[in-house]
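Subset of chains shown; positions unchanged.
Chain IDs A and B follow the sequence of writing; residue 1 opens each chain.
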Amino acid sequence: MKIKPLDDRILIEPLEEVESKTSSGIIIPDTAKEKPRVGIVIAVGTDEDLQSKIKVGDKVLFAKYGGEEIEMNGKEYRIVSRSDILAVIED
Amino acid sequence: MKIKPLDDRILIEPLEEVESKTSSGIIIPDTAKEKPRVGIVIAVGTDEDLQSKIKVGDKVLFAKYGGEEIEMNGKEYRIVSRSDILAVIED
């Protein structure tokens, strides 16, 4: 099964959220956890300008509550809009 | 009877929602069910750009509460807007 997002949407596989610890080992409280998440781009929408900026395989930072959650083959994905993508991350 | 959607609307026959079970057999609670649904495109609106992206027979993922519900010949359909279509699914 292959999902092809429409227009300016992007299919993302969110990466596991590593338990949040500061360098001193203190657990960050819940509210502080509502930060953007990191994910891998699985498919890019049909918009050509978007395709020139975001590629399949890109690691991206996206707004945590942006978009819609979907489930495929037992894994969770998100379909977000371009405006939910904050940045591309290069390791 | 044939329904021809206007402008950027799409007529969809939603597929039955298979009862949600995780691989471990646990029932997903109701709130988690408010995910996008899958349906088959029955008719595409008059917008030409839309017609180049969505075809009759396409299996699409659409926002669960998007659009309007209609009943024809005892079956339920939805007429949704382009912005309610998240992606095309290829098996």
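What we mean here is this: a residue touches a chain if its C-beta (ideal position, glycine included) is under 8 Å from a C-beta of that chain, and two chains touch if they have at least 3 such contacts.
Nothing here was measured: the structure is a model prediction, and the numbers come from that model.
Peer 1: Please state: how many copies of the shared sequence does the complete assembly contain, given 2 in place?
Peer 2: Total copies of the sequence across the whole complex: 7.
Assume only the chains that are shown with their structure count from here on.
Peer 1: Once you find the CA centre of chain A and the CA centre of chain B, what distance in Å lies between them?
Peer 2: A distance of 23 Å separates the two centres.
Peer 1: With touch defined as at the start, can you tell me which chain B residues reach chain A in the complex?
Peer 2: 22-23, 35-36, 53-54, 61, 63, 82, 85-91
Peer 1: Chain B touches which residues of chain A in the complex?
Peer 2: Those in contact with chain B are residues 1-7, 9, 11, 43, 46, 68-71, 74, 79.
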